[in-house]
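Following this message is one structure expressed as structure tokens.
Here the complex is missing a single protein chain, while all its other protein chains stay put.
Chains: A and B, in written order; residue numbering restarts at 1 for each.
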Amino acid sequence: MAVLDELIEISYGCAVRVALTLTLVAVVAAGVWNLNWDTVLNLDFTGLWRFRVAIVKGFGMTLALTAAAVLCGILLGTLLAIAMQVRFRPLQWLVIGYVETFRNTPILVQLIWIHFALPVITGIPTTAIVSGVIAIVLQASAYFSEIVRAGIQAVPKGYWEASDALGIPVITRWTHVILPPAFRTMIPPLVNMTISFFKTTAILSVLSVGELMTVSGRISNATFKPIEILTLVALIYFVFGWLISLSARKIETAMANREAWR
Amino acid sequence: MTDKEVVIDCRNVVKTYGSFTALNDVSTSIHRGEVVCVVGPSGSGKSTLLRTCNGLETIQGGTIEVLGQHMPGTRKELETIRRRAGMVFQSFNLFDHMSIRENLVLAPITTLGLDRSTADQRAQDSLDRVGIGNQIDKYPNQLSGGQQQRVAIARALMMQPEVMLFDEPTSALDPEMVGEVLDVMRDLAAQGMTMAVVTHEMGFAREVGDRILFMADGQILVDQPPDTFFTIPTDERLTTFLSKVL
Partner (left out) sequence: MNFDFNVLTIHYPAVLDGLLVTLRICLFSLLFGVIDAVFLCLGKLSGRGAGYRVSVFVVDFFRTIPEVVLIFWIYSCLPLLFGARLSAEISGILALSLLVAANVAEIMRAGVQSTNPGQLEAAMSLGIPAHTIWLRIVIPPALQRMSPAFVNFLTELIKATSLLSTIGVAEMVYQANVLGNRTFAYVEFLTLVAAIYFALIFPLSLFVRRAEARLVAQKCR
């Protein structure tokens, strides 16, 4: 925004820039000054090479869990959102209760609850991976249902009225009239949610489900060198998450251009 | 008019946005007490011309002098010029989170060093002048469009400007509110305010304007007093334009 930039320039923009740079230099200098050079000089990232298979497998698990969360989440979330549109009060209250419970408690608590408390109630023990998938899918469905609900609400009223007026059957109305435009407006929040659940998979490592964070814990325990593996893992997460958000921005501009064309 | 002091002087002004030329070698001047109306098709550069005169756009060529001061000048000089030249926008641009009173007194208190009671008094006077003296403690969103635009004019008047720039002040208004704003501007003109008015209201331009500029494609094609502007069109594009708007 041109005016805001002008305001920033006349608000001692240059001085602020210089001050920030100096602060930065000071912070970095203080960091370097206090570094424990013994540790730094003994860092050995090449040692991670022999764990490459484990790391790749772990990351594959992370991606699989993300995919499970997102796909099942969208599917269940859509069903929940449709259930909310049904004019039947008890069903609506049930859905609201479900969604709010999973949105307003930490996934870690849900995870432990499902793994340790649920078997006590049902008498059926679940493996770590099953508990993990259940927890992340349940939470994903709650979050995605909110997105789908907002998407459905953004569909113009006229679409409903027109499909009523044309006598379009209920199922066709959902699959052909309401959901397609709803999903189009939902793409940006869906991508953000995907990144969010990509991050959430790391929490499943508390049950050692074998995704990237679990693997990094095992490696750091085996080598007694946490810095190398944790830094590498952080970078992997960052690069991949950043790629997703980059593609999201590409999709958004592409969609904006397509809209402009029409 | 030419014996009067020059208030705004544009010489060979060029304004470009990337490869697009919005103002192409524009020269004109406005003298004290004059009312100059600017008309022309959409995208012809009317707003751009007005905004360069207030330093809201930087220019790529030529010179602009406002009240004897080279634009944009230093930051302090620019601020001073902006205080002495009032600007009214198409979209009002009132500060929505402040009451009408706060909208009006903010600039004089912080820039002219007025004390609170003087500023309040001046706010009341300005609002009376635009005919809405009883609305001082409301918020912008509680007023109609016409009232909001009159508040915007009153806000500009608070600085006791020597020249006022209006950018399509009635274009965002419902038809029934256009008149009340034009009345206020007519009064200002009658009181001798120097004004540059971008407008689509041909009746107003004809009645109030001392000169009318016709712009197209970033150039001033016609610069005439109203009687000749409408009756003896010298430019083919002006003829087309007038046949569309009249």
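Annotations for the structure displayed:
We adopt the following convention: contacts are C-beta pairs under 8 Å (C-beta built on N, C-alpha and C of every residue); 3 or more make two chains touch, one makes a residue touch a chain.
All values derive from a computational prediction rather than experimental measurement.
When you scan B:12, B:58 or B:93 for touch with the missing chain, the hit is B:93.
Here one chain is not drawn; of A:92, A:126, A:185 or A:231, the residue touching it is A:231. Within the complete assembly, A:120 is the residue of A:53, A:120 or A:165 that touches the hidden chain.
Where chain B meets the omitted chain, the residues involved are 54-56, 79-83, 85-87, 89, 91-98, 106-107, 110-111, 141, 152, 155-156, 159. Counting over the whole complex, chain A has residues 1-8, 10-13, 16-17, 20-21, 23-24, 34-36, 39-40, 100-101, 103-110, 112-113, 116-117, 120-121, 195, 198-203, 205-206, 213, 217, 220, 226-227, 230-231, 233-234, 237-238, 241-242, 245 touching the chain that is not drawn.
Operating definition for what follows: only the chains that are shown with their structure count from here on.
Centres computed as Cα averages put chain A at a distance of 51 Å from chain B.
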